[in-house]
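Every protein chain except one is present and positioned as in the full complex.
Just so it is clear, A, B and C label the chains in written order, and each chain counts residues from 1 on its own.
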Amino acid sequence: MTYFGVLVINGVSLGFIYGLIALGFVVIYKATEVVNFAQGSMLLLGAYIVARTHGDLGFAGAVLLGVAAGAAGALVIEFVLVRRPRHADPIALAILTIGVDIVLSTELTRRIGQDVLSFGDPWGNDTVDLGPFTVPQARMGAMAVSVGLVVLFFAAFKYTSWGVATRATAEDSEAAALMGIRRGRVSMVAWIVAGALATVAGVFLGTAPSPGLNNSSNLTALNAFPAAVVGGLDSTGGAVAGGVLIGVVQSLMDGYNDNLSFLGSPLGDVSAYAVMLVVLLWRPSGLFGTREVVRV
Amino acid sequence: MSELLRRHASRAVIIALVVVLAALPLYVGAFWLQLGLFVFAAAIGAIGLNLVTGTAGQLSLAHAFFLAIGAYGYAYLSGTATSIGGGVVVDGRELPPLLAAALAVALAGLAGLLFSPIAGRLRGIYLGVASLSLVFIGQHVLLNAKDITGGFYGRNAAPFQLFGFTFTDEDPDLTVLGVRFGQRERLWYLGLVLLILCYLFATNVLRGRPGRALQTIRDSEIAAATMGVNVRAYKAWAFVLSSMYAGLAGVLVALAFQRPVPDYFNLTLSITYLAMIVIGGLGSVRGAVIGAAFVTALPLVLTHYSDHLTFLAQPGESGVGAADFAKYVYGGLVIVVILVAPGGLAGLFGARGRQTGVTTDQPDPTGPSSSVMVKEDPL
Amino acid sequence: MEPAPAASGAGSPLLAVSDLAVRYGRAVQALRGVTLAVPDGGIVAVLGNNGAGKSTLLRTISGTCRLSRAVIEAGSVTFAGRRLTGVDPGGVVTAGVVQVPEGRRIFGRLTVDENLRAGGIRQRDRTERARSRDRVFELFPLLADRRKQRAGLLSGGEQQMLAIGRALMAAPRLLLLDEPSLGLAPRIVGQIAEVIGEINRQGTSVLLVEQNAEMALELATYAYVLELGRVSLEGSVEELRRTDQVQRLYLGGVDPGNAGAAARRERPALRRWVANG
Partner (left out) sequence: MRTRNPYQAGTRRTLRAALACATVVALVAACSTKSNGGGSDKSNGGIKTGPGVTDSTITLGVLTDLSGVFAVLGKTVTQGAQLYFDKLNKDGGICGRQIKLLVKDDGYDVQKAVGLYPDMESSVLGMEQLLGSPINAALKQNIETDKMFTIPVSWASTILDNPNNMIVGTTYDLELINGISWMVDKGMIKRGDAVGHIYLEGEYGEDGYLGSKFAAKELGLKLVGQKITATATDVSTQIAALKNQGVKAILLTTTPTQTASAAAVDAATGLNVPLLGNNPVFVPQLLGTAAGPALEKLLYVAASFEPYSGDSAGATAARSAFESKYPTAVPNGGSTWGWGGAEAYATVLKKACDNKDLTRDGLQKAFRQTTSVDTDGILPSLDYSNPGDPPTREALVSKADKSAKGGLDVVQPLKASDLAKKYVAPEHGKGG
C-alpha cells in the first residue's frame, strides 16, 4: 500500500508539471485555435536561460529572467509567425509551429550538447517526510508552485478582463471582435502565458529528482500532449486533470510493469498515448472538452 | 494554344527527367544510388501522406507507423526463421518476395482501415494528435514483439526477387554497358518504376471524382456532406490509400536498408514526411516528390560536400555542422512556405503552379465548395 | 442623390455611408455603391431580402468585414465626422459604434455577468462601467436576476436582451442591430421593439437592419430598402409604407395570397436555423 502511495505521489507531482505544459497548449488553443507543437522548445528555451544565468543572478533572478525569456520567445513566435497569416487554417499553423520547433530545438540541443545543466535551485536533493513517504523538496516545491500557478491562472481566467476576453474569443471570435475585443492582444497574452508556464515546467523538470536540464528535456512536452488532449484541448481544468491523470498512469504502469510484463516494457511513455487513444475513441473531444461546435 | 504548348513542354520535361534518372546508374557511384533509393521511397511515402494531409486536409503524424508496417511486414513475410543476436530468434513466413511485398502493402492498408474509425470520429487537430499515438505504440511493439521484429536489433529483409531475377549483387551477375549492376543499381530501377506508377496513380485519383471529393472535405466537411459526399467513407478511404503508399515506401526502405531497425520509425520520421509535403506544396503530387527529394537529399548532400562547404563546422569542430544546418534549412523552409509561398516548391517551379487544388490555408473564396462562401454568404 | 438627413433635420448626420462598394473574393459583389445616413438621435431602418447586402453593410461599418475576407473597393463610412473605414473593430467600438450581431451570438458558456463584462471590455473607467451595467439591468431587470447563470441556458428572447445589453455596456452613441426579431415569438418581438425605443429615447441612435419590416417601420423614422447591393428605395417611414413595393414584399398586406413572397421569407429563416443550430 505504501508502495502504491509512493507511486501515486510521484505520478501526481510529475503530473502537475505536465499540467503546466498542457495548460499552455490549452490557453493557446483557446485563444487562437492553434496547437503549438513548439511548446517543448519554448520550455527548453526558458529553462536554458535559467540554467545559464543562475550563477550570476541567483536562482530567483534567473527564474524571473528565464520566465521573461520564455514568454518573450513565445511572443516572437506569435508575433512574427502565427499572427501574420491571420486567416490561415489552424492545421497549416500547427505545421508552422512544427517548423519552429525543428529550428529552435536543433539550436538549443546543439548548445546544450551532452551537458547536464543545473539551476542552482534552493531545494537541492533535500527531502520532506510525509508520514510513510519521502518526497524530494523540489517536487514538493513543484507541486506547491504548480498548484499556486494553476490557482492564479484560474483566478485570472475567471475574473480578469483578459480571461473574459479570451473565453469570449474562444467561443465566438467574431462576436468578440464586435465587442471591441482585440483578438491579437488575446492571442499575445495567451502565448506569453504559455511561454512562462513552459519555462516554470522546464525548471521543475530539471530539478530533483532529475539532475538537470539536458538535450532531451524538451521531449517531456510530448507527454503533455496526451495530457492536454485527454483533458480536452479547450478545457483549462481538463489540462491540469489530464496532466495529473497521465502522470499517475505513467507512474503506476512503470511501477507495476513486472505484473504487466505481457504488455512489454517499459510502459510509461506508451501508456500515456494508449490512454489518449482510448479516451478519444470514447469522447472525441477529450474528457472535459466541449464538442466542436460546427458552424456552417 | 499556349496551354497546349505548355502541357507538351511540361510532359517533355518529365520524360527527359525520367530518361536521365534511368541512365544515372551508369554514371554515378554508390552514394548517389543509395541516396536515390531513399528519395524514391520517401517520394512514394510523401505522395501518400499528401493524399490524406494535403488533399483531404487531415493532419496525420502516423506516417512512420505505416512505413514500419510495410518494412517489417515485408521482412517478416519474406524472411526465414533466424537467430539475430542476443539469443533472439525471429520467425519468418518465407513467402516469395513479390507476394510478401504485396501483402505488406495490404497490411499497411489494413492498419489504416483499422485506424480509420478513429480518424472518422475526429476532426482537425484532434486527429493529428491522436495519430501521434500510433507512432509511440508502434515503437513499443517494434521493440517488444521480438520474435517478429527482432527488437532493437532489427531483422534482415530478404532481397527482392521478380520472376527469378534477384535484386542483389550477384545471381545473376549483370553487366550493362560495362557497368556492373549490383544491388543498388537494380533496386534503383525498381524504385524508379514504382515511383512512376505511384505518381501516375495518384494524379489520376486526384483528377477524378475522389480527388474533388477529398478537396471538398478539406474545405468543409459540412459542405461536402450536404453535397452528397460520404465524408466518413472518403476519409477512411484516403487513410487506407495513404497507408498503402506508406507501406510500399516501407518495403523500399527495408530493401534499401537491408536491415530495418526500430529507431528509424520514430516521430522524427513522421515530422520529416510532413516537412516534405509542406515544402513541396500541399495538395500537389509533383510537390510531394520535389519535397521528398529535397528533404531527403539535403542532409546527406551537405555532409557529402561538407569538406568544401567552409561555412559549416567540420567534424570535431564546434559550431553548426552539416546535420544541424540541414535541420535549420528545412525547418526554416516549412515556416517560410506556410508564411509566404503556400504553393511550396512545386508552386515556385511549376509552370502552372498548384496542380491539384489549392493549399489548406487559402481556400479559394470563389469556389462553390469553399468554406468561406458557405460560412460568410452575405445573406 | 444626397440622402436627406430626414427627421432630425440638424446639420451633418452621425453616421454617413457614402458610395460603399464591397466585394468577397473575386466574384461576389455584395455592395455596389450604397449611400445612407443616420442622424444623431434617430432610428433608421434598412430593409432587404437575403443576399441584399444588409449584413455586409453592418460588417463594413463595424470593421469586421475583414474577418470574412471582404474587400472595400470604394466609398467611405464616417462617424461623427471621423472616418471609420480601415479602423479595426476595437477602434470602431471605442469611437462609439457597437453592433448587436445577427443571431444574437451571445457567449453561451459565459455567465450573464461575464457576457456583460465582455461587452464593456473597452470601457476603462470603472464608474462608467458600473453606470452602464445599472442601465442595462434597469432596461432588462430579468438579466439582473440571472446574472450568475450561464448565458446558454437563457431563452431566445432573453438571449436577445442579453445581446443588446452586452452591446450597451460599451455605452455606444450608435447601436447597430442586425435582425433582432429573428426567430422570436411575436410577443417577444414587441418587447424588444419597446426596449429599442427606450434605448433611443435615452439618447442612443439606432441603425436597425430587419426583414421584419413591420417592426422596423414601427420604430424607425426613416428607412432604406436594399436590393442586390444597392439602395433601391428610401424615404421617411410614412412615404415608404405607401409604396407598393414595400407593401407587397415586406408587409405582405396587399396580396395575402402571394405564395411566392411567403416562400421567400420561409426559406431563409429555415436556412438560418440550420446555420446556427
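A few comments on the model shown:
By definition in this document, contacts are C-beta pairs under 8 Å (C-beta built on N, C-alpha and C of every residue); 3 or more make two chains touch, one makes a residue touch a chain.
Here the structure is a predicted model, which means the values were calculated and not measured.
The chain not shown here makes contact, within the complete complex, with A, B. Of the listed positions A:S161, A:S265 or A:T290, the one in contact with the omitted chain in the full complex is A:S265. Residues of subunit A in contact with the chain left out of this view: 2-3, 6-7, 10-11, 14, 110, 113-118, 121, 124-127, 134, 136, 139, 205-212, 214-217, 219-220, 250-251, 254-255, 257-258, 265-266, 268-269. Those residues of subunit B that touch the chain absent from the view are 20-21, 24, 26-36, 38-39, 85-87, 143, 151-154, 156, 169, 175, 177-180, 182, 184, 256-264, 268, 293, 297, 299-301, 303-306, 315-316, 321-324.
Note that in this section only the chains that are shown with their structure count from here on.
Any chain touching subunit B that also touches subunit C appears here: A. Comparing the centres of all chains, each the average of its CA atoms, the largest separation from subunit B belongs to C.
Two chain pairs, A-C and A-B, are weighed by contacting C-beta pairs, with A-B ahead. Distances from each chain's CA mean to the overall CA mean are smallest for chain A. The distance from the centre of subunit B to the centre of subunit C, with each centre set as the mean of the Cα atoms, comes to 53 Å. Averaging Cα coordinates per chain places subunit A and subunit C 43 Å apart. Across the assembly, subunit A contributes 87, 295-296 as residues in contact with two or more other chains.
Subunit C has residues 68-69 in contact with two or more other chains.
Across the interface of their complex, subunit C is touched by residues 87, 161, 164-165, 167-168, 171-182, 290, 295-296 of subunit A. Interface residues of subunit A, counted against subunit B in their complex, comprise 29, 35, 81, 84-85, 87-96, 98-103, 106-107, 110, 222, 225-226, 229, 233, 264-265, 269-270, 272-274, 276-277, 280-281, 284-285, 292, 294-296. Considering their complex, residues 53, 57, 59, 117-118, 121-126, 128-130, 132-133, 136-137, 139-141, 143-145, 220, 222-223, 267, 271, 274-275, 278, 282, 320, 324, 327-328, 330-335, 338-339, 342, 359-363, 374-375 of subunit B touch subunit A.
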